[in-house]
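Only a single protein chain was left out; the remaining protein chains are all shown in position.
A and B are the chain letters, set down in written order, and residue numbers restart from 1 in every chain.
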Amino acid sequence: MSGLDLFVLAMFALGIAGAFFTAFHPNILYASISLIATLGAVAGLYAGLGADFLAATQLIIYVGGILIVILFAVMMSENIYKKRFAAEAKKYILPSIVSIGLLALLFKLLFSADWGELSEISQSQDGVTLQMGQALSRPYALPFQYVAIVLLFGLIGAVVIARPHIGKKRK
Amino acid sequence: MSLDFLLHPTSYLGGVSGNLSAYLCFSAILFVFGLIAALSRRSTIGIFMGIELILNAAALNFVVFQVMKKDLAAQNWLHGHMFSLFIIILAAIEAAVALAIILRAFGSKGTINSDRISELKG
Partner (left out) sequence: MTLTNAINEFFQLITKFQVPFFLVSISSAAIIILFFAMPVSGFATYLERKISADFHERIGPNRVGPWGLLQLIVDGIKMFLKEDTVTKNADRVVYNLAPSLVTLGSLGAFAVIPFSAYIIGANLNIGIFWAMALGSVVSLGVLLGAWSSDNKWSLLGGMRGAAQIISYEIPLGLSVLSVVVVSGTLNMHELVATQAWPTLGGKGHFWNIFHNPFLFINFFVYFIAALAECNRTPFDLPEAESELVSGFNTEFSGMRFGLYALAEFADVILFACISSSIFLGGWQLPFVDLSLLHFGMSLGGKSLDPVFQTALMMGVFLAKASVIVFVVMWLRWTLPRLRVDQLMNMCWKYLIPISFVCVVGAAIWVWFFEAILGWPSSSMVHIVGRMLGVYSS
């Protein structure tokens, strides 16, 4: 068992525990905190797979951006201690059964599927960051610009939605 | 399975970092938990967090296939990494718009319970 195996196993455990609490914890704030653990675990898995740039991007966008926004929304919207699990428990029954069935199906699929020829994770010292940069500036240049425009309009839309008095005259 | 598993766990778990199925199992579990959260939570923020889990599971799968499949790894442009990158960027946009909507709904309805924000229901 190599060191990387140990790390990947730890990340699996962290990620699954975090995902479990994200789905089932009655307190929405704790759910969002366990989401931090899951997102961090996915970042760790990216790091283990040699996708350094993605690992750092995951940290910077998810943990530094999206989770902050989620926490803002949680803190500003609900009285989070008022909610009790018992009131909502029965709403979990049907989705859980369906989802566990889906999980069984997925497991059956992925253990019976033929994935073709597999290769080892490359252990090169250079990483793939340079390759990613070249891909972004050549075949993916247009999609990247497109995403940039979508981001711009998405942010403008968010501002327009979130501001209550836009379009009305101020007194 | 015999008790060997408990005595020598390392011999069974060794090589997990290079095992495609292990990653796929992990992301399947992540996906399912995300689905449960999205279907059964009544808080809109909870639903949103479930969707984030689903997106993460998908993004991880893209990278795993890119890194481990020999025919994909032989190509130049890292399509799997690119897909994950775009998923992360689009998730950021989604978060901004979704939470703007949630805050607006809270402002006008006083709740973010998805059962009670049901005016558009026919």
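Things to note:
Definition applied: contacts are C-beta pairs under 8 Å (C-beta built on N, C-alpha and C of every residue); 3 or more make two chains touch, one makes a residue touch a chain.
These figures come from a predicted structure and were not determined experimentally.
Interchain touches from the omitted chain, evaluated on the whole complex, reach A.
When the whole complex is considered, the residue among A:31, A:47, A:103 or A:135 that touches the unshown chain is A:47.
The chain not shown here is touched by just one of A:31, A:67 or A:135, and that residue is A:67. Residues of chain A that touch the chain left out of view are 1-4, 6-7, 10, 29-30, 33, 36, 47-50, 52-53, 55-57, 59-60, 63-65, 67-68, 71-72, 75, 121, 123-127, 129.
The criterion applied here is as follows: only the chains that are shown with their structure count from here on.
Between chain A and chain B the centroid-to-centroid distance comes to 5 Å (mean Cα coordinates, whole Å).
In the complex of the two chains, the chain A residues touching chain B come out as 1-2, 4-5, 7-9, 12, 15-16, 19-20, 22-24, 28, 31-32, 35, 38-39, 42, 45-46, 48-51, 53-54, 57-58, 61-62, 65-66, 69-70, 72-74, 76-78, 83, 88, 91-92, 94-96, 98-100, 102-103, 106-107, 110-111, 115-122, 128, 131-132, 134-136, 138-140, 143, 147, 150-151, 154-155, 157-159, 161-162, 164. In the complex of the two chains, the chain B residues touching chain A come out as 10-11, 13-18, 20-26, 28-37, 39-43, 45-46, 48-50, 52-53, 56, 59-60, 63-64, 67-71, 73, 76-78, 81-82, 84-86, 88-97, 99-104, 106-107, 111-112.
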